[in-house]
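Below is one structure. I have some questions about it.
A single protein chain has been omitted from the complex, and every remaining protein chain is retained in its original position.
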Amino acid sequence: MTDIIQILILGLALGGVIALMGSGLALVFGVMRIVNLAHPSLIIAGAYIAYWGAKLTGIDPIVMLPVAAAIMAGIGVLMYRLVFEREARNAKYSEMTVLLTFALAMIVEGVLGGLFTNTQRVTSPGYATDAFFLGDLFIPKGQLYAGLISLVIIGALSLFLKYSRLGYAIRATTQNREAAELLGVNVNLISVLAFAIGIGLAGAAGSLVSFVFSFFPAKHWEWIAMLMSVVVLGGMGSILGTVVAALLLSVIAAFVGTWVGATWSTMTFFLALFVILLIRPQGLFGEKPEMA
Amino acid sequence: MSELLQVTNITAGYGDGPAILDGAHLTVEPGKVHCIIGPNGAGKSTLLKAICGMLTIRKGDVVFKGKRLNGLRPDQILRAGICFVPQERALFPKMTVRENLRMGGFVLDDQRELERRIGEILERFPILKERADQQAGTMSGGQQQTLAMARTLIIKPDIVMLDEPSLGLAPKVVQEMFDIMKMMSAEGVTVLLVEQNALIGLKNSDWGVVLDLGRTLFEGPASTVLSDPRIQELYLGGKKAA
Partner (left out) sequence: MSVSLQQSSASAVLEARRAHNDKLARKADQARAVWFPLTLLALLSLLPLLQLSGNYNYVLHIVLFTASYVAMASSWNILGGFTGYVSLGHAVFFAIGGYFSGMILARFGISTIVTAPVAGLVAAIAGYLIGRITLNVRGPSFIISSIALLMIARILFDNWAFIGGANGVTLPVNSLSAQWAKVPYYYAMLAIAAVTVWVSYRIKHSKFGLGLRAISKDEVKAESAGIDTRFYKVLAFALSAFFVGMTGAVWGEYLTYLRPNIFLIILVSANLVLMCILGGKGTIAGPVIGAILIVALNELFVATMGASELNILGTGLVMALGLIFFPLGLVGTLARRGKLPRVLNWD
């Protein structure tokens, strides 16, 4: 019994982080209809910001979180202006846009590889190797903090979307871009904003990831399918759904990892994706067949 | 001549594609209901989109209250007083009725005033008040269209343009939509309507406009359009049906 609770706790803590990793992806998809395959690579970029902050100045990665988020948000704006602005104008989905994000993922990976080599990295603040003990249970502080901070950030994001004027505009653009534009929403500005927030969330997630997982530039390929399964299971674009799906899959993965073997735990996410494909023939994003 | 909106011989199209509209003109007089008819693909929707700033006007003029609207963005035209409800899905399906109304007043800066006007609208449309906290996407077609029209009233526009509001609605519900339109017009809101069913559209309007192949073929009092034999034959199925 203790075993099960133990695994549950570890799964939930990681699930919180994974939810944050996926939330930016969900937001960008919701507003822009862009499946951003470069998102995980940008999380890794955020992790490197935290890593170098810690290494050069000794700043705690959690303290670096706002910095990483801000820098990545700036990069998001740049990416939007350089690449996606023109894509946003043709409302029609094209696989070219997805491939473009794929190319961006390679560019980010290449740049990170060139700057920081392919060595595995991890930040190691004191709490990363510390734990709380509750009777027989042990709760690693690093994962606990990362999970809780993730959920707080997601909570703040949800409140912002639900109650602020900009949040209204973002939600409206997500649901009906044309109608939002006709009601006076500057949809282009909203797209930039959503992109900035989405990529900023990648930066925030990156600084938490930096002490939860070890990372290297090419690691993001493992994450893209993992995050996609979470975002898709969560109902594409829904932040709350993403959180629930992340917690659920992460807990399952934790059980698989303990009972079957550590290498198989990531498989949970990939298989989940295939199961969803099987039971949702209309596609992960409800794409209509004539979309080419 | 006391026209509110004057569209003269405009040319417009999508992106850098071919000109869909070429030689479309239109006169809108204050307080009346205007109905644009014409076959599928004639460019009716395109005309409304051109007026509200979603398409670039390549030639010709759109003049509203003496001011040229050419080149303005949709939000600027909205602020000027022209509100457009596009064909189908003009709502935010996962927002509640109240949130949809709030979006209708997105350009208003005074939030207190906005809430007051939302209250007013809800009083006037009991069906919406009943469902104020229901998601818009879960309502019936007629209720959704009612919401779409009511939403335009939040900013108290001069002109409301409606693209096929009757699409997919049962005949009885269609008449309700026209009743709402008449009520709007009685309050001084000018209505510019696109209607597939020319007969019903013209019967409920003051002014008729016939559009085909991107050009305005005829413009005049709705009764004149209705009784013109050629128009009856071409667009009202007059002789064929008889």
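Some notes on this structure:
Every chain is named by a letter (A and B) in the order it is written, and numbering of its residues begins at 1.
Just so it is clear, contacts are C-beta pairs under 8 Å (C-beta built on N, C-alpha and C of every residue); 3 or more make two chains touch, one makes a residue touch a chain.
Model, not experiment: these values are computed from the prediction.
Within the set A:5, A:78, A:111 or A:152, the residue that contacts the chain not displayed is A:111. Taking the complete complex into account, A:266 is the one of A:158, A:214, A:238 or A:266 that touches the chain left out.
Residues of chain A in contact with the chain left out of this view: 35, 37, 83, 86, 93, 95-96, 98-100, 102-111, 113-114, 117-118, 217, 221-222, 224-225, 228-229, 263-264, 266-267, 270-271, 273-274, 277-278, 280-285, 287-292.
As a working rule, only the chains that are shown with their structure count from here on.
Mean C-alpha position of chain A lies 42 Å from that of chain B.
Chain B meets chain A in the complex at residues 52, 54, 74-75, 78-79, 83-86, 89-95, 99, 102-104, 106-107. Those residues of chain A lying in contact with chain B across their complex are 165, 168-169, 171-172, 175-176, 178-186.
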